[in-house]
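Before I ask anything, let me first share the structure, which is written out below as structure tokens.
Of the protein chains in this complex, all but one are displayed in their positions.
Think of it as A, B and C in the order they're written, each chain with its own count starting at 1.
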Amino acid sequence: MCRWLAYSGSPIRLEELLVKRDRSLIDQSLHSRLGATTTNGDGFGVGWYDDAGAPRLYRSTHPAWNDRNLRELAAGVSSPLFFAHIRASTGTAIQETNTHPFRHGPWLWMHNGLIREFARMRRELLLAVDDSLFTSIEGTTDSEAMFFLALTFGLEDDPVSAVEKMVGLVEETGRNHGVADPLQMTIATTDGRTVWAFRYSSEGASRSLYFSTRLDALKAVHPELEQLAGLSDETRVVVSEPLGDLAGAWNEVPESHVGIVQPGEDELRPFAPRR
Amino acid sequence: MCRWLAYSGSPIRLEELLVKRDRSLIDQSLHSRLGATTTNGDGFGVGWYDDAGAPRLYRSTHPAWNDRNLRELAAGVSSPLFFAHIRASTGTAIQETNTHPFRHGPWLWMHNGLIREFARMRRELLLAVDDSLFTSIEGTTDSEAMFFLALTFGLEDDPVSAVEKMVGLVEETGRNHGVADPLQMTIATTDGRTVWAFRYSSEGASRSLYFSTRLDALKAVHPELEQLAGLSDETRVVVSEPLGDLAGAWNEVPESHVGIVQPGEDELRPFAPRR
Amino acid sequence: MCRWLAYSGSPIRLEELLVKRDRSLIDQSLHSRLGATTTNGDGFGVGWYDDAGAPRLYRSTHPAWNDRNLRELAAGVSSPLFFAHIRASTGTAIQETNTHPFRHGPWLWMHNGLIREFARMRRELLLAVDDSLFTSIEGTTDSEAMFFLALTFGLEDDPVSAVEKMVGLVEETGRNHGVADPLQMTIATTDGRTVWAFRYSSEGASRSLYFSTRLDALKAVHPELEQLAGLSDETRVVVSEPLGDLAGAWNEVPESHVGIVQPGEDELRPFAPRR
Partner (left out) sequence: MCRWLAYSGSPIRLEELLVKRDRSLIDQSLHSRLGATTTNGDGFGVGWYDDAGAPRLYRSTHPAWNDRNLRELAAGVSSPLFFAHIRASTGTAIQETNTHPFRHGPWLWMHNGLIREFARMRRELLLAVDDSLFTSIEGTTDSEAMFFLALTFGLEDDPVSAVEKMVGLVEETGRNHGVADPLQMTIATTDGRTVWAFRYSSEGASRSLYFSTRLDALKAVHPELEQLAGLSDETRVVVSEPLGDLAGAWNEVPESHVGIVQPGEDELRPFAPRR
């Protein structure tokens, strides 16, 4: 399917996580270890918040591993909060409007997984999108439809509840169409301050999702790692699969949970669909 | 907006009309004389029927004038019926799924013009598309929506009636939304045997559309033109603007009319929206 | 590195070998079994001879597996002789002018392998290209340089000798620069009638190369295979790795040999560099 990464913390150059690391996201585009597909070469996207706090996108239909502009951008741009996503299409067209992250106002959204038999449910799900939001849908993916459904259900006010309702609708619609296990997802969304990361699937066997250990704990265990020195204790990374093999650095998000990365103490809560 | 060309007749290499002619379609992509915009550089598409009668597409987001693959294809492929379209976007994304011609089964469809304030009407118009067809919509243009509405209204059985009903729906929906003069269009569609070319606009001032003089008449006037010799008398070209300046070669399609290019006598009929 | 395929025989649709087969070339772009790299996603190219015997190219920087235009073309075009190549860059830029096949007059050329430390030898090798040919070099690959060196050494008159001289020059230049084992190659070239397929490497451990069994022999062993019925006995395929697993269908080209597919009896000869 796909691989993604969400970063929140001390401003760093994007290349630190996208390029310069063993098992970086760009490495994963060619050789994913944990993905449903090993190659994620159907385009990629990066979303970052600039120095005025506005979300910016760079999305391309080329494979991440051979895109020079991506390397330039990742080397030249620093940000305290960014998303990156590499795509393996499950059938929808390879075009920029189908690459993640998706954006609406200050919000970003990205997804790994799929709505099974989406073609059969697409019209019904799109009909549930609020009229004022509908015209902003530019692509044809299940992932973007899920974003606009979540926006319809109040993402901007109560993200966890909105995603629960979106998932509830997909489960119900799937049931009505006789689709077994309609939903498989890990999702990240942010308003530019807080990051919400969801792990859920109808069958209770969701795609992998990891969050990094708090940096103060990690620095205590690995005082030798200089690259950690400049990063604030609250710096956090959420990823489809670990970057590198540092012992103690990565923790699995439990099945059917949402992690919330925010100023102050982060949270990990159970997550369940809702109607 | 856009420029397009429809050819039906003796099999010829596509390059004869796309490349090798003064004021060829590729010339028009850079310097249109009659278009609403002079540059049509937002992608292009070619649809042709192959030797088994199946419709094939080559669509790209690059400008037609600098695409080498287009020149190779146009030189290497012959066909008795082909469509070509160069795009100037009216705002929707530059992506292959938004380039013409659009295809459904054996049918091709292309459009020059626009639905005014389409963003406001998009959801309502898409809702009118038949459920079984909806999932085949891959892009976000007004042009593709018009195609799937025409299919919903029976394009495959009675093309003129189906397009009249599609136009009627757009006019009515525009009226309900308070849009003055909602529709501007020249459209070509074909099932691989017959070509229908429509010229219509709400305001009665439609984009230009021309059809070529019957070849027997043209040969009589220009016996010196060797390149006409090999072409059957029924060979016909319909274009947004004339290719070349040959006297007597081009005739304007009248306002609110549909031209039908078919085996035997071609037809020209008045066209009006219908509910 | 790369994977390639050369077909010569009864005219068939390109998709028969590029798409429709288990372990087709498009399958190999995502999952090569025998390649130095498993993913060949850095662009692709197809060269075919059209009904007038002229070579046509379709080359793209997108991965073959997700390019819709490639599938359309492969379905719509038939040819008695075509080349196809999927690329895994060894460092040079991803651009159409670096994708194979390369063309000069009626000749096509494609390569799997590399000149080791080509950057150090590039200027010296390019200097050996004939002045009249130099300006036709459009890309920056070792593969294209090898083509223009072979042309300089008489490819159009005596292909085997010209390639032997080209290889001799590369070996000598490598030696002068202290490069161990400078050359690794399988190469196919054609003038539109005959196909020459070379397997060679400095170290005597060349990339894999296979040719198909003569069809009369194959039909005798597999009378049940209907898809073979329409193909002439002289039909032949040369490939980097076998398409499918049919017993008896594929034979390895021996190390340091050239195979010649031509009207009448095909040939297999030893091959050695020459100065």
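Following the convention adopted for this analysis, contacts are C-beta pairs under 8 Å (C-beta built on N, C-alpha and C of every residue); 3 or more make two chains touch, one makes a residue touch a chain.
This one's a predicted model, so the numbers in the text were calculated from it and none came from an experiment.
**Student:** Thinking of the whole complex, not just what is shown, which of C:31, C:120, C:193 or C:214 touches the missing chain?
**Tutor:** Looking across C:31, C:120, C:193 or C:214, the contact with the absent chain belongs to C:120.
**Student:** Check the options C:140, C:194, C:213 or C:251 and report the residue that touches the missing chain.
**Tutor:** Residue touching the chain left out of view: C:140.
**Student:** May I ask which residue of A:5, A:64 or A:77 touches the chain that does not appear here?
**Tutor:** Selected residue, touching the omitted chain: A:77.
**Student:** Which residue numbers on chain A touch the omitted chain?
**Tutor:** 48, 50-51, 54, 56-60, 68-69, 72-73, 75-78, 96
**Student:** Extract the touching residues of chain B with respect to the undisplayed chain.
**Tutor:** Given the touch definition above, chain B has residues 30, 39, 41-42, 61-63, 65-66, 68, 89, 93-94 touching the missing chain.
**Student:** On chain C, what residues meet the omitted chain?
**Tutor:** 92-93, 95-97, 119-120, 122-123, 126-127, 131, 134-135, 137-140
The rule we apply is simple: only the chains that are shown with their structure count from here on.
**Student:** For the copies chain B and chain C, give the interface type as same if over half of its residue numbers appear on both sides, and as different if under half do.
**Tutor:** Same-residue interface.
**Student:** So which stretches of chain C touch two or more other chains?
**Tutor:** Correct list: 68.
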